[in-house]
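A single protein chain has been removed from this complex, and every other one stays in its place.
Note that the chains take the letters A, B and C in the order they are written out, and that residue 1 is the start of every chain.
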Amino acid sequence: MISAENLPILVIIIPLISAIITPLVGRIHRSIGWLVALLATSLSFAYSLALIRSVMENGPISYWLGGWEPPWGIEYVVTPFNGLVLCVVSFITIVITLYARKSIEQDVSESKIPFFYSLYLLFFTGLMGIVITGDIFNLYVFIEISALSGYALVAMGRERDALIASYNYLILGTIGASFIVLGIGYLYMVTGTLNMADLSARLPELYDSTTVRSAFAFFMVGLSLKLALFPFHIWLPNVYTHSPSTVSALMAATSTKVSAYVLLRLMFTVYRPEFVLTVVPVTKILLVLAALAIIIGSVIALAQTNIKRMLAYSSVGQIGYIILGASIANQASMTGSLMHIFNHALMKGSLFMVVGAMVYRTGIVNIEDMRGMGKKMPFAMAAFTIGALSMIGFPFTVGFVSKWYLAVGALKADMWYFIPIILLSSLLTAVYFWRIVEAIYFREKSEKLAGLPSEPAEAPFGMTATTLFLSLLCIVFGIAAFIPTKVAAAAAKLLLGG
Amino acid sequence: MKEHIVIRTVSRLLIPFIQLFALYVIAHGDISPGGGFQGGVIIGASVILYVISFGMEDGRRRVSESISDFMNSAGVFLFAGIGVLCILAGGAYLEYTAFAGKAAHGEHAEHALHLASHLGIYGIEIGVGITVAAVMMTIFFETARHEDD
Amino acid sequence: MIELIIGKYNYWIYIALMMIGFYAMIAKENLIKKIIGMNIFQTAVILFYISMSKVRGGTAPIEWEHAVRYENPLPHVLMLTAIVVSVSTTAVALALVIRIYKAFGSIEEDKILEMKGDRTGKTPESVL
Partner (left out) sequence: MMEVIYILPLLFLVACALTAVLMKDLLGATIILGAYSLIMAVVWTMLNAVDVAFTEASVGAGITTVLMVAALSRTVRGEYEPPHEARGWKRKRFSITKVSGFFVVVLTAAAMIYGTMDMPDFGDPNAPANLHVARRYIEESRHETGVPNFVTAVLASYRGYDTLGETTVIFTAGMSVILLLRRIRRE
């Protein structure tokens, strides 16, 4: 019967089967697609929690698909590292699903809602599959599942620019994925295996091979494209700006995080830390790119007039933080980097959800038009303020925790020069968020807002409640930081090789 | 393309054979090149040929939207479902030999295991075939120009 | 030197093909041309995998009593998946191009970029 040892596959297969049946059962009533999505993501989250508990108590889990022993068959592996990511992704997706219902009914025409939720679940399945797999080609297959469904989801945006954003995302995404599959081919060619653990055992003696080195370069380029690491970020602002609000929130909170996870997984567990640190000092390049991403992302965000685009550029900067921590590569910085995957998902998720609620009710996306919004949508704007404080890195918010770990890590590695960069970027973040917070609370109503009825009008309960919930979590985990920190520290230790 | 009698006659003659070949390809995937995917593509292609020679309206009358939508899901569902059945039979996901049950340890153990494995492989090949055929049709129906375009 | 060429030329052809496709994907303005490039790019990767599976004196990987050696079946399996991915991506890309043409009236990237941000045209499905 279905027992505990089948948990790893259930995490993936439940949303997959739900995605398959959604187009059929979704026709009965327009809410059924949503209900199925909610149920599937909730079950997936529950199983992920069970998995991580078991991993923290009994050590890593390996699941053999088809009963074939790896490396002959495909293997699923759960460690504290990917267990954490599984939980984060599935948790955020539940919250966004709860949020999605009304927003999607407005954005997508009724006959297509079942197909939308089917793709939504496929996107989720793809992300979870990427995280849990221990086989490098299986990784590619799931990357493609999430990417393909992502393209269609993005194209559902309200304006026609969404189509062009989606098309460019498709072209760049395909280039990225092709580089990844090429890297896989190069590795297979010299090792004869596709299993990640087996690869990591066979690679060290081949570190001098040009094939192994260029495979690494392909992985870096391919994943940087998927991850939107500066200077490969060009697709990201358009995609985040023009997608439907729900999709922006989902992508900002999950998909780049998962790509960051894959990058770390490849850098530190397929290749070993000594490869990226000493044999080919790629972390030095990544440090520079990360620093550039942090500064340039913040500066460009400062110049934006569209709130979604501003948040998108801010994401480019935040991705820089994740990579920065990983490339400093000591215990503290790696913990900070992993924490930031979790924390940024919370913060950016809630901020995009606020924007979605605002768009739902008023259609406003320009920062200029947000003046006086605090009176119109008090709860949503409170959530925005919390998210903004957290982005800045205010104490008692999650943003502070990860930045603290990053700074400690930089100091311990004698890389003090990153401290001013972190501070400068926090300052810039404070500037571009504070001008909005000031506008929404302390300014006269904009013309556009004045044209609407003046009494407070929040978005529907489901949207407002989930948004507030997520932003409150930014504070809860900012104060009770020890819960995620414990897992992140265990994961960081694992990544750095014991 | 209302007057193209040659095209219509030829495709009317060809389509049954194409589909028969497709079924052959699916059924013989284990001993010769081909399998569910290739067979499914050929079935899809036969429907596309029909639509090209007889027009969209006629094609949709043969394979209606609800049928192709149902088949899209049915194939993958069959595939994923076989995996779940393997779990229920006590094996890992997609471990077909779990179907052999107690026979796996009897005197004809190898035979039973091969039978179970064949059963699973045929099942998933058919699943792949259904989905691929249906999706190929769906994509063509949606992509091609409609009469009123 | 000759040995190097004999041993590797197959890989270099795949690199040439791949670069032709890659160039079309990043430098062409026409959206359909980009898709053509994408197809060439992806098949080139597949050619690379298939070349890797070749074994001198091998026969097709189907059990045969007279066979001495077989080709490596694993890259074949992987590349079946890659072909599927390639056709799926093409289908989605073409669907997007059709929608873009309906919404912008052009499939030239530079012309569309000029129209970008112009909010008069609504996309949406009403034009389908």
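Rule of thumb we're sticking to: a residue touches a chain if its C-beta (ideal position, glycine included) is under 8 Å from a C-beta of that chain, and two chains touch if they have at least 3 such contacts.
Here the structure is a predicted model, which is why all the values come from computation and not from measurement.
Note that the absent chain touches A, B, C when the full complex is taken as a whole. Among B:41, B:63 or B:98, only B:41 touches the chain that is left out of the view. Across the entire complex, the residue among A:59, A:192, A:456 or A:497 in touch with the chain not shown is A:192.
Per the touch definition above, the residue from A:118, A:224 or A:466 contacting the chain not shown is A:118. What subunit B contributes to its contact with the hidden chain is residues 29-35, 37-38, 41-42, 44-45, 48, 69, 72-73, 75-76, 79-80, 83, 93-94, 96, 110, 113-115, 117-118, 120-121, 124-125, 127-128, 131-132, 134-136, 138-140, 142-146, 149. Mapped onto subunit A, the footprint of the missing chain covers residues 16, 20, 23, 65-66, 68, 71-74, 109, 111-112, 115-116, 118-119, 122, 125, 129, 137-138, 141-142, 144-145, 148-149, 151-152, 155-156, 182, 186, 188-194, 209-215, 217-218. Interface residues of subunit C facing the missing partner chain: 6-13, 15-24, 26-30, 32-33, 35-37, 39-40, 43, 46-47, 50-63, 69-81, 83-92, 94-99, 101, 106-108, 110-111, 125, 128.
Keep in mind that, in the parts below, only the chains that are shown with their structure count from here on.
Of the two interfaces, A-B and B-C, the higher number of touching C-beta pairs belongs to A-B.
Mean C-alpha position of subunit A lies 27 Å from that of subunit C.
Subunit B has its Cα centroid 36 Å from the Cα centroid of subunit A.
If you average the Cα atoms of subunit B and of subunit C, the two centres end up 25 Å apart. Here subunit C touches subunit B in the complex through residues 60, 62, 80, 84, 91, 94-95, 98, going by the rule given at the top.
Note for the complex: subunit A touches subunit B at residues 1-2, 6, 9, 13, 16-17, 20-21, 23-24, 63-67. By the touch criterion stated above, subunit A contacts subunit C in their complex at residues 109, 137, 141, 144, 148, 151-152, 155, 157-164, 166-167, 170-171, 174-175, 177-178, 181-182, 185, 188-189, 194.
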